[in-house]
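All protein chains of the complex are present and in place, except for one that has been dropped.
The letters A and B name the chains in turn, as written, and every chain counts its residues from 1.
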Amino acid sequence: MSKATDITKINEHSPYYDITPGNQIYGGGGSRRFNTGEWRTQTPVIDWDKCTHCLLCTPVCPDSSIPVSDGRREDFDYDHCKGCGICEKVCSFGAITMKEGM
Amino acid sequence: MKKNIEIRWHGRGGQGTKTAALLLADVAFSTGMHVQGFPEYGPERMGAPITAYNRIGESSIRVHSNIYEPDYVVVVDETLLHSVDVTKGLSVEGGIVINTTKPKEEIIPLLNGYEGNVYTIDAHYVSMQTLGRYFPNSPMLAAIVKVADIMEQDVFLSHMEASYQHKFAKKPEVIEGNMNALKMAFQEVK
Partner (left out) sequence: MSIRERMSGNEAAAYAIKQINPDVMPAFPITPSTEIPQMVSTFIANGEIDTEFIPVESEHSSMSATMGANAAGARALTATSSCGLAYMWELLYVAASDRLPVVLALVNRALTGPININCDHSDSMGARDSGWIQIYAENNQEAYDNLIQSFRIAEHPDVRLPLMTCQDGFIISHAVENIELIEDDKVKSFVGEYTPENYLLNPNMPMAVGPYANSPFYMETKMNQRLAMENAKKVILEVAEEFEQISGRKYSFFEEYKLEDADYAIVIIGSAAGTTKEAIDELREQGIKAGLLKIRVFRPFPDEAIVNALKHVKAMAIMDRAESFSACGGPIGSELKAALFDFNVKTIAVNYFYGIGGRDYTVNDAKAIYQDLINYVSGTADIENFKYIGLRK
């Protein structure tokens, strides 16, 4: 069994012999180490006074960036949120607004 | 038997001609020979003229072409004589075996002047007498084995019996009829 692939070490500077056969990636959860949050041009902000913790926003998030704990949502995972705005559209209580920039 | 023998079969799709060629390969193999049995490559259509081939020899067979100058030809359906040049390339030292109800004198004029040996057998009669149905391939198989002297008749019969026992394991009642068809064909081919 191979060691888990350290994806931070495979990048566009890697020579061919450092790339796995078939680009296979070993070990799960590698995307956690890839901070897609820096791609964001708009940022969702939560108004906790309006949020009812209905959790409609969580399953629609394409980047799994709305963590849930004990049945209540937590603040956005800004390391991975790409700012797509789907959560704002789905929220029935106006609790999420998109602001310009990071 | 000469060292290597090449046989061409002419029949119509659905008559078991290809099966007969494969059976001949099978029985020759059983007696320790090197064999090749193959159909003319292509789609098989019921009633359409088909060709099958055998090469039989004492050493391994490497040629993978059709046979153009056969030592022997077997014609499973005499109606082919009007549409197919069955003696094309046929060796005059060899011969042709034709399944027909007609006397030899009526058949020879249909063979484009072929000067080699001509043998006939009424496989329909043999088949009806022994099997009660028309399966020409067993009689024709026996006929070519005798005519081309491929092996001793009793060796052939014992190998065929074993082969039928395997092939007809689930309907042993047809084995005896088929064996009789082979034996009768030995007598009837002339």
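Here is the rule we use: a contact is a pair of C-beta atoms (placed from the backbone, for glycine too) under 8 Å apart; a residue touches a chain by one contact, two chains touch by 3 or more.
Remember, predicted model here, so these are calculated numbers, not experimental data.
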Sole residue of B:P39, B:P70 or B:G95 that reaches the chain not shown, by the stated touch rule: B:P39
Residues on chain B facing the left-out chain by the touch rule are 22, 25-26, 29, 34-39, 41-43, 60-66, 68
If the hidden chain were put back, which residues of chain A would touch it? 1-2, 4, 11-12, 14-17, 19, 21-28, 30
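Definition applied: only the chains that are shown with their structure count from here on.
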Separation of chain A from chain B, taking each centre as the mean of its C-alpha atoms, in whole Å: 76
